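Everything on this sheet refers to the single structure shown next.
The complex is shown incomplete by one protein chain, all other protein chains being positioned as in the whole.
This part shows subunit A:
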Amino acid sequence: MIRLGVPSKGRLMEQTFDWFADRGVRLSRAGSDREYAGRVEGVDGMSLVLLSAGEIPRELAAGRIELGVTGTDLVREKLAGWSSDLVELAPMGFGHADLILAVPDCWRDCATLDDFAAIARDFRAEHGFRLRIATKYHRLVRAWLATHEVADYQLVDSQGATEGTVANLTAEAIADITSSGETLRANNLRILDEAPILRSQATLFANRAAMGPAMAALTARLGLHGGG
């Protein structure tokens, strides 16, 4: 039996159900809205598990589910060496979001990452501590800044309401996921004029160890090309 993990609520769940429906597989919640069991019609040998979106990468890597729908951002942030454990079967065309670095809009002198690096150096000299970037994407942001050789900063953990940290004086900049940029603008933040740290979208992943005849039959049924 191939177990498919899907986010347990919201638009991500509905869009996932639509994506499978387009391919002739009907997914639904069993019973009431409060129940996390699922039903699968139109294909044999697959069961549905409804999970919190944030847990899907870990469950996939651990092999407790064979297939899972989650954002590329979560997989890359939470699983070091992710492609040793997971196969990216198909980008699903929704749930688009960019991981970006944003600064206060009032910083007229900060357009690019080069400006940001220079400001970080000045800030450290002026304030005696490193400029703080609030984020929950520690690994991705740190790796990206290391690649671009930005040094004089520190990350501070923010698991929610990250856009508010600058106004609250607990950070000088933020790195977060955004799709429309509206929340950023509402909080007087501006995205740096650079390519995003990561472009993410909802993606169907498989556990690499679960790639076999059963999985091949299922991906063929869904019209996918087997995956890597």
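By our rule, a contact is a pair of C-beta atoms (placed from the backbone, for glycine too) under 8 Å apart; a residue touches a chain by one contact, two chains touch by 3 or more; residues count from 1.
The rule is short, and it goes like this: contacts and distances are computed from a predicted model.
Chemist: Per UniProt, what's the omitted chain called: "Glycosyltransferase", "Spermidine/putrescine import ATP-binding protein PotA", "NUDIX hydrolase" or "ATP phosphoribosyltransferase regulatory subunit"?
Modeler: Options "Glycosyltransferase", "Spermidine/putrescine import ATP-binding protein PotA", "NUDIX hydrolase" or "ATP phosphoribosyltransferase regulatory subunit" narrow down to "ATP phosphoribosyltransferase regulatory subunit" for the missing chain.
Chemist: One chain isn't shown here. Among A:A37, A:A62, A:C106 or A:A161, which residue touches it?
Modeler: Spelled out, the listed residue whose C-beta touches the missing chain is A:C106.
Chemist: Which one touches the absent chain: A:A90, A:L145 or A:A206?
Modeler: A:L145
Chemist: Would you mind spotting which of A:R39, A:H96 or A:H127 touches the chain that isn't drawn?
Modeler: Hidden-chain contact among the options goes to A:H127.
Chemist: Give the residue, chosen from A:V43, A:A118 or A:M211, that touches the chain omitted from the document.
Modeler: Going through A:V43, A:A118 or A:M211 one by one, A:A118 is the residue touching the chain not shown.
Chemist: Residues of subunit A in contact with the chain that isn't shown?
Modeler: Output for subunit A: 76, 80-85, 104-109, 114, 117-119, 121-123, 126-127, 130-131, 138-139, 142-143, 145-146, 148-155, 166-167, 169, 172, 188, 190.
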